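Structure below; questions to follow.
With one protein chain held back, the other chains of the complex are shown just where they sit.
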Amino acid sequence: MELDRITIALRPRGVWERLDLGFALARAWFPTLWALWWLSVLPVALLALLLSGARADWWGILVWWFKPLYEAPLVWWISRALFGEPVPLRAAPGMLRAAWTRRLLPYLLWRRLTARRSFVLPIGLLEGLGGKALRARRRLLSQGAGAAWLTLICYHFEAILWGGLLLALYYMIPEGLPGLDLEAALTDSQSWPYWVSAGCYLLAGSVIAPFYVCGGFALYIGRRTELEAWDLELAFRRVHAASAPAGSGAPRPRTASGRAAALTGLACVAVLLAWPGPPAHAKAVRQPLPEPEAARTLITEVLADDTFGHTRQRSVWTYIGEEPKDREPSKPRWFNALGDLAVILGRAFKALLAVLAVAALALLLQRILRDWQPGSWRRRARPAARPTGTVASLDAAADPGAADLAQAVRARLAAGDARGALALLYRGGIAHLRHRGVAIPDGATEGECLHLAADHLGTTEAAPFRQLTRDWQALAYAQRTPEPQTIAARLADWLRWTGVGAEPEPRPNGSRQGAKTPRETKESPHPTGQAPGESSKADNALNNLGVLASWRENESFEADGADKPIRVPTATRQDADHAG
Amino acid sequence: MHIASAIGPRTQSVPVDTVRLNETPEGVDLGLRVAGPAPRALALIADGAIRAIVYLVLSPLMVLSGFGLGLSLIAAFLLDWLYPVAFEVFSGATPGKRSLGLMVVHDDGTPVGLPASLIRNLLRVVDFLPLFYGVGLLSTLADRDFRRLGDLAAGTLVVYAQRRPRQTPGQTGERTGAALLDAPPRQPPLGLPLATQQSILAFCERSDHLSAPRRIELAETLLAHLSASPDGRTDTRGLAAVEQVQGYGSWLAQGRVGD
Partner (left out) sequence: MRQGPFEATHATEWADYRRLLADLEGRARRPDPTVDRELARFPALYRRLCAHYALARTRRYAPGLIAQLHDLVRRGYPCLYRRRLAWLAPTLGFMATTFPRTLRSHARVCALAAALFFLPAAFMGLACGQDSELIYSLMSAHQVTELESMYDPGAAKPGRGADRQADTDFQMFGFYVMNNIGIGFRTFGAGLLLGLGSVLILVFNGLTIGAAAGHLTHLGFGSAFWPFVSGHSPFELTAIVISGAAGLLLGRALLAPGHQTRLGALRANARDAVVLVGGAALMLLLAAVVEAFWSSGGAPAGVKYLVGALGWVAVTLYFALAGRAAPGADHGA
């Protein structure tokens, strides 16, 4: 057994999460567990067939009663598989021998009907305790374990699958063939449908059993983690291996288990845990001893009380039954009033519903017409400053937007805000790409923008943007602020790029596509939208972008801190939602 | 350094767990703790009980003859079909789910929206077959994330809502447990792997919930395994061992400043 090969994630969990972990385990190991279950059922079922004299009802009861016999091998197998030592099915006979021991006997006799069966099985079978110690241990672990819930739930799951199977069979047998008599399947133990029903039950049981056993096992482990910090103990035991080559950080897990591997046998888990004996544990949750006695006297006191006289009130109850006779005459009047009220309400609701329906239809019609005929109805207010070809048709010198942006960038440079200047310039680059008809989807990264630009414009044409992107990425991700001269050079490049590269024909639809992205609906990001010379406006716009917000925030980031991964700027989703 | 790459080292084979990691746009992994069939079945029963109570409360409507009958039919329709949808869209979970600490989310962890909620609840028709969610049960048992067919089609998960911290997190010092702050710091052995450091911190945090003998036992175990001798014997035993480990924790948490 190797401690560091434990196959579940150990940590403190709530009761339901422990159950879920068990179910996840059962799912992961289902084929083996299922096969193992059948392997242990088959001999018992055959034996039961002989014992019961082929009577279906007795057979069913016998097979049901010996359920712990099929669950014990699963518990045994799980205790191995948990530490990365799944025993192959070939070894099934050995497994059965190892699992069917004397310790199982109580669970087949007087403990068969306990509601916490799958939870107490691991305690009884694996911990190697007996007598008083076992009882104390069981009591301690069972508190608040939720094991009875598991049994109750799995019992119902079984019933649902069993009933579902029967019902599905009932519906699926085509007419003409002898149909499945559902009544006989449940009541008449002499009929063949009863055998079918018993078989279905066995099948349902086989599906649920792995989940039941694993659930119980996970509850057991969870309880130990809670009470004894079992997960910490495992972690501490692993330390030895990891720190043995002192100083070197490289863990060498395998050496750890050399010692532990010697410990085999059913009690492996228990030995590993160095079970310290009940007194140490009981202390945590021990109840004061005299309490049961006090409770007993209290109970007798309560029992001696006159509380039981109340049962006689039943006779009074029939008396009250006569009273309606008195009311009977008044009832029609009262009833009539209600009837009138109903009619009035009915009329009111009828009118209301009719009005609502008409109003809804009218609104719908208006909406349809508005959306359908462009221009005829009140158009939705579009952002006033759409880039409608002004930039495209003009050269850089005459373009107020470009000039405006250049001015804003220079202003920032002059103010020493290199980051802001480059951010603005990069935005300008993106805006220009959009304007050239490059459709930039939501949340594209800088790299993706560059790819799109290169695809659409060609590598040479996109070269200025490439440089700009490089600078920008260096600033945003590596905190390398470029020299102001570099930024000035980029600005000159950008002006040349937007001026020379602009195509003369405007693309009215290209800008529309942009309208879908949240960035553009939020404000008018294109610099043409800003009044000339107002760098504070540009500032605002950028602040709104959220892009810059994150960059700025980054600047003030903890000195020893790791960098943050930034994806580009997807604005919040609600904006996208409301674009329509 | 990219944060997403800084997740702790995983063991060779990924251990079975019920947590699904979901990377947010900020680059951190949020854990969604998916809920299995057992709590979901109980939530379903709780919801059934709530609906039954609402039916009972509405039954006096019948007095209003036809009108009342109409109203109760509409109520029946709403309860049958839209009860889960309304609760899921507005507050993330039906009252039954809420009582068990569950909620419904998209599989990226965002709150469930109207379309997804409609899909998953209308497809209950199929999950319910052939008897009391038989198909749904099989599907939840078979799926890694415990999803029934409706969840699969809608792309939703049923997860545990956030856990309330055991102590009120008003003061940060309070939460980490007294042991972290009180014990005089002691320098742990050099070259302690991060995982072990974290276990020591966890020990300090949780030692209040352990019985005293168990605490001692755990501390002794750690010290025994820390000591270089393969036999695992140390001089420090008993309460001294606990103090020493808590000292390690204190040192790991705040350095020497405590001195």
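We call the chains A and B, going by the order they appear; numbering starts again at 1 in every chain.
Convention: contacts are C-beta pairs under 8 Å (C-beta built on N, C-alpha and C of every residue); 3 or more make two chains touch, one makes a residue touch a chain.
Only a predicted model underlies this, so the values are computations on that prediction, with no experimental measurement involved.
The residue touching the chain not shown here, chosen from B:L30, B:A52, B:A212 or B:L239, is B:L30.
Residue in contact with the omitted chain (choice from B:A41, B:A154 or B:L210): B:A154. Summary of contacts with the chain left out: across B:G66, B:P184 or B:G238, the touching residue is B:G66. Seen from chain A, the chain kept out of the figure touches residues 11, 339, 342-343, 345-347, 349-350, 353-354, 357, 360-361, 363-364, 367-368, 371-375, 508-509, 512-513, 515-516, 546, 549-550, 553, 557-558, 560-562, 564, 572-574, 577-580.
One chain is missing from the display, and on chain B it is touched by residues 1, 3, 6-8, 24, 26-28, 30-31, 65-67, 69-74, 76-77, 80-81, 89-90, 105, 109-111, 113, 115, 118-119, 122-126, 149, 152-155, 162-163, 165, 169, 172-173, 175-177, 180-181, 194-195, 197-198, 201-202, 204-205, 249, 252-255, 257.
By our rule, only the chains that are shown with their structure count from here on.
Chain A and chain B have Cα centroids separated by 9 Å. Residues 4-9, 12, 14, 16-17, 19-21, 23-25, 27-28, 84, 149-150, 153, 156-157, 160-161, 163-164, 167-168, 171, 207, 211, 215, 226-229, 232-233, 235-240, 242-244, 246-249, 251, 274, 276, 279-281, 283-284, 335, 338-339, 341-343, 345-346, 349, 443, 562-567, 570 of chain A are the ones that touch chain B when the two sit in their complex.
Residue ranges of chain B in contact with chain A, taken from their complex: 1-4, 6, 11-13, 15-19, 25-27, 33-39, 41-42, 63-68, 70, 100-101, 129-135, 137-138, 141-142, 144, 146, 160, 163, 189-193, 195-196, 199, 202-203, 206, 209-214, 217-218, 221-222, 224-226, 228, 230, 232.
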